[in-house]
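Missing here: one protein chain of the complex. Every other protein chain is in place.
Letters A and B mark the chains in the order given here, with residues in each chain numbered from 1 onward.
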Amino acid sequence: MKSKKIDIRKYSLILILAAMVVVCSLLSGNFLTATNLTNILKQVSIVTICAFAQGMIIITGEIDLSIGYLAGMAGSFACIVYVATQNLPLAFLVGVLLGAAVGVVNGLFVAYFNLPSFIVTLAMQTVCFGAICLYTGGQNIYKIGGFNVLGQSYVAGIIPITVVFMVIMLIITHVVLKYTKFGRYLYAIGGNTDAAVAAGIQVVKVKWFAFILSGVFAAIAGMVMMGRLNAGIPGEGQGYETDAITATVIGGTSFSGGAGTAFGTFLGSIIIGVLNNIMNLMGIDSYTQMIVKGFIIIGAVLVDSLSKRGKTGIKIMASSSDAKKSK
Amino acid sequence: MGETFKLEIQGVSKSFPGVKALDHVNIALRSGTVHAVMGENGAGKSTLMKVINGLYKRDEGKVLLDGKEVHFSGPEESTAAGIAMIYQELNFFPELTVAENIFMRRQPGKRGMVSWGEMMKQAKGILEENGLDYDPAEKIKNLPIASVQMLEIVKAVAFKAQVIIMDEPTSSISDKEVTFLFETIRRLRGQGISFLYISHKMEEIFQIADDITIIRDGKSIISGSVSDFTENSIITHMVGRSLDNIYPKEEIPPGDVAFEAKNLCSNGMFEDISFYVRKGEIVGMAGLVGAGRSEVCRAVFGLDPLDSGEITLCGRDYKPKDVTHAIKNKILMITEDRKKEGIIGVRSCRENITITNHHIQKGIFMNLKKEVEDAKRMSEMLKVRFAGIETPIGSLSGGNQQKVLLARWLMMESDLLILDEPTRGIDVGAKLEIYSIITDLAKKGYAILMISSEMPELLGMCDRIYVMSQGHVTGCLERSEFEQEAIMQLAVKNVN
Partner (left out) sequence: MKRTVVSVFMVLAMTVMMAAGCGKGNEGSQDAGSGKSEGGKDGAYKVAFLPTDMSLTFASWLADELTTAFEEYDDMELTVIDSQNVLETQISNMETCVSQGYDYIILLPIEPAAEDDIVAGYIEQGTPMMNINLDDGGVEKASSVVANPYDLGTVVAEYAKEQIADDANVVVLLGPSGNTDSIERRRAYEDVFKDSNLNIMEEQIGDWEKSKGMEFMESWIQVHGDQIDAVLSMNDAMAIGAIEAAKDAKLDDIKFFGVDGLADAAVSIEDGGLDATALQDAQVMAKEGARVAHEVLTGENKEGFEKVEIPVTLITSENVAEFIQRYTENGMLTE
């Protein structure tokens, strides 16, 4: 046994991404340009923020399906507040509070009443969407004016604000998961809830807070999204929760809980973004794109499962051959 | 070789990349006998089973059934040839009925349709024949584990098994159920069925086995009739070195009372429980499974409900609330089911060791540098054997997992340390290490409360033993009064 163990997933993702970049730059001369790379980052940033939220929840062994609709709702409400008051910090605060409120409700049922998160957050999807549609009467919010700085402005003239948001959220997620006690408890609860209880961790509180955090992240993603779209469109968040799941799983977060990192999720999201981008640059038609994406997801989960079966799994090659033997 | 054996394993070897799991193993099972295969965890017992039924292909050597060499390609073929395997982890379908489980893949019926009436009738017949009064229509999940185990045996016999291989069959059942299991094995042995009985529980071997083979590091070390062995000689062969005394008990003069419980009650679980533990003392709790020992301790630790009663901890009042509260009050507990309530399998040893310590620290951030130092220091102190503190705890052996869990709790201050079955499922070598750790703790003044279902362990380690039966304390014995018989009588005492 080697004395120092290597997290194969972390490196395999970087290798996969590097290989993709090389192949893509051969396929299209437009790929490896500063503006295109900026485009990719811009395009993945909102899903990535959702994926950080989803990742934290999946690490605890739960799931949050309300993220997409919550983003749509909180983002649109923030637009409404902004249009009414022209006060950006206030609008942002309202959005964040709405996200937290939905998180409180999710957490109440999942953590406190111990209901399955799949059902609770699925139900909250329609609650969120219903709430915003009830308020707007199904209309979108236009002329949001200065609200678009949240999605269309540039920092230092070249860095898109959406990317800045993504990086800030990446750092926050990384710090939470790696350096805080709360983050450590998320892993412990996802790894073995009963053992976490017996080790003195207050599972209900921790899970509850995780859902609140997830709600806040989703709300921020929603506001950035509406800023980027330059309109408040309640329905635009739909499906972001599943894209977020895909990114986290490709990024090495285990569906059974207890494992996953912020950087993994980030890389997973970038990989999907690069894939979408190169297919668009090459003009591949939508139907083929769907098929390719589907297989990429299966491939990622397969790697996940193989590396788990070959328990110690130092190298990808070794782990896949181990897996065959143990059958 | 004059005698024909029922099942014979000759010079079987099996290698995995980097490991020689079996190295020229020889075992000869006589017809109508129970043959014990003993060895520490990782000695190669499980691999041996899988080589016999063909799940693994042997590299060399022969497996002979009734003198003829056999090559099975998998469990289906070996079962058809009359070799049944009963695994430690039972293979059953909890949501299906007793009858369905007995007839799994052999359902009576025509053209792919199951004839339910016929199946229930046949199942009832099989159960009655074997003296089991289960309802064939009962779902398996509603039966106790021992009954399920019995079903596996009954199922094997019903389908004409000649050789039954059992892997640690008593690891999850109570003493009473063990007695019943052994009666069944003896009866079937009388009918000419042969057993290969894999275990590392000493007292069982002397009760049930006729012959014995000891395996160490994938090699068969010695074979012979059980009467040629003593407990000490078996252990010596198993661990490969001689042991003077298994239990490193030291007489330590007890200090002040650290923990005292008065009239603890929990509705339906236990009643009127009073006991105390002094500093430097190891107090045992004996009793049958279901007597309520774990429940009392879990209630004190805040894991299970406590309805009434008073607890004094080093002179101050303590009321259980939850585990966090218990830890803050310096009550610590290693739970019984290590896999379910102990380890966080996918996470590293480092995290498993320090998780509770983080919990009592102030602030929201962890000190990662100190964490690494702590984890290293604790695992060195307890001599945990692993590749490093980053190894996932799930990949360690039971003994090392237990040491990591001990490390977790020994980082805390303790007024009472509760150990619920601290050596369950741990091989002999590691057991001894755990015993000496416990003794050291007592020497340092720890008050220790220890639950165990292994009587010799309690007798060897404790200063006093409380005995529980049916949710009541039926007696307390001082070390000078220790006697297996007396404890047994208290343990089966009818309190009503």
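The working rule: contacts are C-beta pairs under 8 Å (C-beta built on N, C-alpha and C of every residue); 3 or more make two chains touch, one makes a residue touch a chain.
Here the structure is a predicted model, which is why all the values come from computation and not from measurement.
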Chains on display which the left-out chain touches in the complete complex: A
Touching the absent chain when the full complex is considered, from A:Y11, A:Y142 or A:F295: A:Y142
Sole contact to the chain not displayed, among A:Q152, A:T180, A:Q202 or A:T242: A:Q152
Residue among A:V102, A:M169, A:A210 or A:I233 touching the omitted chain: A:I233
Where the missing chain touches chain A, by residue: 28, 30, 33, 35-36, 39, 42-43, 83, 113, 129, 133-134, 137-143, 152, 225, 228-231, 233-236, 276-277, 280-281, 283, 285-287
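Everything below uses one rule, namely that only the chains that are shown with their structure count from here on.
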Rounded Å distance, chain A centre to chain B centre (Cα mean): 43
Complex interface listing, chain A residues touching chain B: 1-5, 178-182, 184-185, 187-188, 191-192, 194-202, 254, 258-259, 311-312, 325
Complex contact set, residues of chain B against chain A: 16, 303, 322-324, 326-327, 333, 335, 340-347, 351, 355-356, 358-361, 363-366, 368, 387-388, 390-391, 395, 408
